[in-house]
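Note that this complex is displayed minus one protein chain, with the remaining chains in position.
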Amino acid sequence: MVEKEEIINKLLNGELKLYEIDKFTENTREAVDIRREFLEEKYKIQLTNIANYSLDMEEALKRNIENPIGTIQIPVGLAGPLKINGLNTQGEFYVPLATSEGALVASVNRGCSAITEAGGANVRVVDDKMTRGPVIKAKSLTDALKIKDWIRDHFKELKKAAEVTTRHGKLLKIDPVVVVGRYLYPRFVFKTGDSMGMNMVTIATENALNLLTYKTGAHVVALSGNLCVDKKPSSLNLIEGRGKTLVAEVIVPQKIVENKLKTTTDAIVEVNTSKNLIGSAISGSIGFNSQYANMIGAIFLATGQDEAHIVEGSLGITTAENIEGDLYFSVTLPDVPLATIGGGTRLETARECLEIMDVYGSGKVGKFAEIVAGTVLAGELSLVGALSAGHLARAHKELGRG
Amino acid sequence: MVEKEEIINKLLNGELKLYEIDKFTENTREAVDIRREFLEEKYKIQLTNIANYSLDMEEALKRNIENPIGTIQIPVGLAGPLKINGLNTQGEFYVPLATSEGALVASVNRGCSAITEAGGANVRVVDDKMTRGPVIKAKSLTDALKIKDWIRDHFKELKKAAEVTTRHGKLLKIDPVVVVGRYLYPRFVFKTGDSMGMNMVTIATENALNLLTYKTGAHVVALSGNLCVDKKPSSLNLIEGRGKTLVAEVIVPQKIVENKLKTTTDAIVEVNTSKNLIGSAISGSIGFNSQYANMIGAIFLATGQDEAHIVEGSLGITTAENIEGDLYFSVTLPDVPLATIGGGTRLETARECLEIMDVYGSGKVGKFAEIVAGTVLAGELSLVGALSAGHLARAHKELGRG
Amino acid sequence: MVEKEEIINKLLNGELKLYEIDKFTENTREAVDIRREFLEEKYKIQLTNIANYSLDMEEALKRNIENPIGTIQIPVGLAGPLKINGLNTQGEFYVPLATSEGALVASVNRGCSAITEAGGANVRVVDDKMTRGPVIKAKSLTDALKIKDWIRDHFKELKKAAEVTTRHGKLLKIDPVVVVGRYLYPRFVFKTGDSMGMNMVTIATENALNLLTYKTGAHVVALSGNLCVDKKPSSLNLIEGRGKTLVAEVIVPQKIVENKLKTTTDAIVEVNTSKNLIGSAISGSIGFNSQYANMIGAIFLATGQDEAHIVEGSLGITTAENIEGDLYFSVTLPDVPLATIGGGTRLETARECLEIMDVYGSGKVGKFAEIVAGTVLAGELSLVGALSAGHLARAHKELGRG
Partner (left out) sequence: MVEKEEIINKLLNGELKLYEIDKFTENTREAVDIRREFLEEKYKIQLTNIANYSLDMEEALKRNIENPIGTIQIPVGLAGPLKINGLNTQGEFYVPLATSEGALVASVNRGCSAITEAGGANVRVVDDKMTRGPVIKAKSLTDALKIKDWIRDHFKELKKAAEVTTRHGKLLKIDPVVVVGRYLYPRFVFKTGDSMGMNMVTIATENALNLLTYKTGAHVVALSGNLCVDKKPSSLNLIEGRGKTLVAEVIVPQKIVENKLKTTTDAIVEVNTSKNLIGSAISGSIGFNSQYANMIGAIFLATGQDEAHIVEGSLGITTAENIEGDLYFSVTLPDVPLATIGGGTRLETARECLEIMDVYGSGKVGKFAEIVAGTVLAGELSLVGALSAGHLARAHKELGRG
């Protein structure tokens, strides 16, 4: 046991890296324990649940599941440290990733290392909102436009009706209001604070619609008319954003590109242009990136986010530029629904994973969003880097042979 | 304990429904145990892992995770029985769904009940393939077209080179081969059997590309040029399919629409047209449905599928028609990557969830795919039904008031 | 010549229809002359140019062409009368269509006839704007967000800088301002009056950008960053609109559906759903209609609109519903750039075609837009009707055989 303490101490003071401890441990179980205890010590938290079968089914039954028969278990690995330069947080973080895809954690880890060495990821939450877009049917086009005008002219009353149902939700705007024949699709846009907010905005929108119906005779066909757009990929959300709109960037010095990523800036730029931009364009894809879904998926599962939101969360565009040899690299994710309270975040293991990053509970979602953006940047840089290392290697080989 | 046996017996002979047992049990834990034991008895399987902290980290470390610190736990609920009329299977099934979104299991359950009462879901695996689409750079347009012709003329050799790397994978075609300037994007299309197949087709494609490079001087910029399209939403996959292409349909008699779904066929058709078709169209969405992502997500997590594939898996189109008062309802999912072996399916809890449906291991993926399609149909019918019940209720109320 | 006068008189008092005059004339030339003279008499206009080679090349050289060698000629046919119930106009109109596609004018004509008999097309200009979306590059993400904030906080100054360059243009908003990495795409949205406005908004946007650059150090990479979106099909314009956003609807009584369109309401609804909605969805198309491009194309050429705007102008969605046997039918065109002054409208033949509808010059673009919407409705109803007549006929035949 002395030895274990020693390893943890070395981890704490940076003499040892996370992936190196397997060399000093007898078996996987011990290594797993050490990593966890290191986190517990470093952050003064308790990680009992991810080490035990511990889900409180009584609680889960109230809010999360019906007809329960047990729980699934998915392994959680740790990537990091990842340096984040945000508005809500600055510092280095370990990021828990739940996945069964081998090599993903290692790949993200490599990206974290390059980014941290380069000075960290600059990240920003560019926008923050949750939406509900019902479909309304009017008696005629003329009537539909009257309802549209009524919505514009009575925003304050609709806002009041919506907000009376919630403590934290604020109705920001109803925009756009799309007219198709005599159908009307108004998009209700809310600020929802630290919870993901779908339930909140659904209830609030319903109350506003009751007022609208009462005043104008508008008929609500469905509370969701797919202009939300919830859990479906869409250009609307790509353009307008939904959930958190995130951007992360890093400038990787030429040396790090060469030594750590084993490639060149030009090779990365070409892979990004030919694959993420042109390749996606020619496929009719709205995911102009290489693997956002992997990082978004793994961090969503680890932290109790809604798995169906991976669909939206993985939209976005990667850019790469050569700045006098150095690499400018960025990820833009317009549509990432996130929560640090409510929903699945209250599940015991999710809470612990959030605590590893100190982002469980109220007032933490901005910080969490910044870490998510940085993590996606790390994974994306790592994969595009690896692909372009192959690109470069093949180019050299072909040159030699030519 | 006598009582417990009695409940299980009543479940087995159909006297009791799954959601009714809470009335006879003292607490949630007991109800959970009873449901699990019922499944164990009914299907002669062991469900020890979903009831215990049991992940074998030693094994996971080999294939699924790095830097592990433990596992997350997500509750699993049971929907069903769901009657499936497929080519690979016929019969009634209980479907395990892992989710933290309250009411989802109950919603799917309601759909299962309506479908089963209506005679079951007709399901088919319309197509089955896995793809890899590299990006190649030629010296010029002329050169690119020469390489394109070479690919067409030497398909057999490329097929041989690809298939030498795999026991189960078969290269079906290389199509389309898209040319953009001097870039070339050939799409390698494989049959992969019971495994999801991404790794298999990546390795096989790489070997074929080695031959191509050697023979033509083609330069491979990246093994994936985003024409795959892997883990990104795309029109290409919507049109051409990827993974399993699934269709499920049901004809719900007017009586069941009215009594069980509390709505009318016309109300369902209008919700489907105005929301799933027009609403998605006007949002620039390629998900012409209401909630495929929820069912795909919950079944993917329960059974160890790759969570990032939820992005593709949830693409698709719902149709609804009025056939002399009865409801024709269908879901089409062109792009569902699935496995019953390999990857995350070997995780202990995933295996048990697959076993509940008797779809773990070789030769089972067709059956599994059919159950997945039926489950999506159930969830979709339930939600569209619920939305249109509201539609109908509001219409009646407005009429009364008018 | 007495005879000619007689025919024209019969046309004027409605005893004769346009397509019937060929029976009473000796040759095509005479029929063409009579139609033209009928219009001249009815509307008190001169149609000398469409009957003669008359383009004033001196004038064209100033604004419309370089290196001229002559003119092309495309035949113009007349559809109508079409009854329009709009906000800007009510009444019956003849619509000039320039096309070389045989049967198009006849098809639109049939639609006009059905609509007019049904009481006319209800049309509205739902929105009206012209946009320019430059791409700006900032030094970093942080800098990009500062510029974004500056734009939000100094809208009034930017508006002033923009509007100083134009008499008629008004800057309505700069929205959205999309951030991708360190690039910024602000969309400048203007009201442009009766001219199409692309030149106006380009100059105005440039002036506003000069201010922005001067104040913030923002670097404008290109005056158009493709967020305009000008002359390219886009989901952004489908959702947000550009040019005139038009909707037209008609309720066609069951009798007219049966007698004039030779089909049933249900057959039309099914063709619309399976072709225009589902068929377009599965093709990754953003044109959820059957032939808007034909009508938009023919009316654009006849009236001197920019032919490249046919790309945007033909986006849109057709809906069809069964209302107790009658047909509700609508077209929605979110993105139709139109002008009644400037650009190609000053070409002699374009002006005459505009005059046929009394929409040449200032203050007429709203009326013109309404006629355009009604014309698209007519052509769309005619084609969907014809397709569904075939649908119905085949169904009957199969039934008889079955």
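Order of writing sets the labels: A, B and C. Residues in every chain begin at 1.
What we mean here is this: a contact is a pair of C-beta atoms (placed from the backbone, for glycine too) under 8 Å apart; a residue touches a chain by one contact, two chains touch by 3 or more.
No experiment lies behind these values; they were computed from the predicted model shown.
Considering the whole complex, which of A:114, A:200, A:261 or A:278 touches the chain not shown?
Answering carefully, the residue with contact to the hidden chain is A:278.
Of the residues C:153, C:324 or C:398, which one touches the chain left out of the display?
Spelled out, the listed residue whose C-beta touches the missing chain is C:398.
Return the single residue from A:319, A:340, A:375 or A:388 that touches the missing chain.
Residue touching the absent chain, from the options given: A:319.
Touch as defined at the start, partner being the missing chain; which of C:145, C:189, C:286 or C:331 qualifies?
Here the residue in touch with the unshown chain is C:286.
Extract the touching residues of chain B with respect to the undisplayed chain.
122-124, 126, 140-142, 145, 176, 178-183, 235-236, 239-240, 245, 247-249, 284, 317, 319, 328, 330-332
When the complex is taken as a whole, what residues of chain A touch the one chain not shown?
Residues touching the hidden chain, for chain A, are 235-236, 238-239, 273, 277-278, 280-284, 286, 288, 317, 319.
Mind pulling the chain C residues that touch the left-out chain?
Per the touch rule, chain C residues meeting the hidden chain are 18-19, 27-29, 31-32, 35-36, 39, 47, 49-55, 57-58, 60-79, 96, 98-103, 105-106, 109, 133, 135, 137, 178, 180, 183, 185, 213, 217, 219-227, 229, 231-238, 270-271, 274-276, 278-280, 282-287, 289-291, 293-294, 296-298, 300-302, 304, 306-311, 314-315, 343-344, 347-350, 353, 387-388, 390-391, 394-395, 398, 402.
In this text, only the chains that are shown with their structure count from here on.
Specify the contact topology among the chains shown, as one of line, ring, star, complete or other.
Shape of the chain contacts: complete, all pairs touching.
Validating interface symmetry: for the copies chain A and chain B, is the fraction of residue numbers used by both over half? Same or different.
same
In angstrom, rounded to a whole number, how far apart do the mean CA points of chain B and chain C lie?
43
Measuring centre to centre with CA averages, how many angstrom lie between chain A and chain B?
Centres of chain A and chain B (C-alpha means) sit 22 Å apart.
Among all residues of chain C, which ones touch two or more of the remaining chains?
235-236, 239, 284, 317, 319
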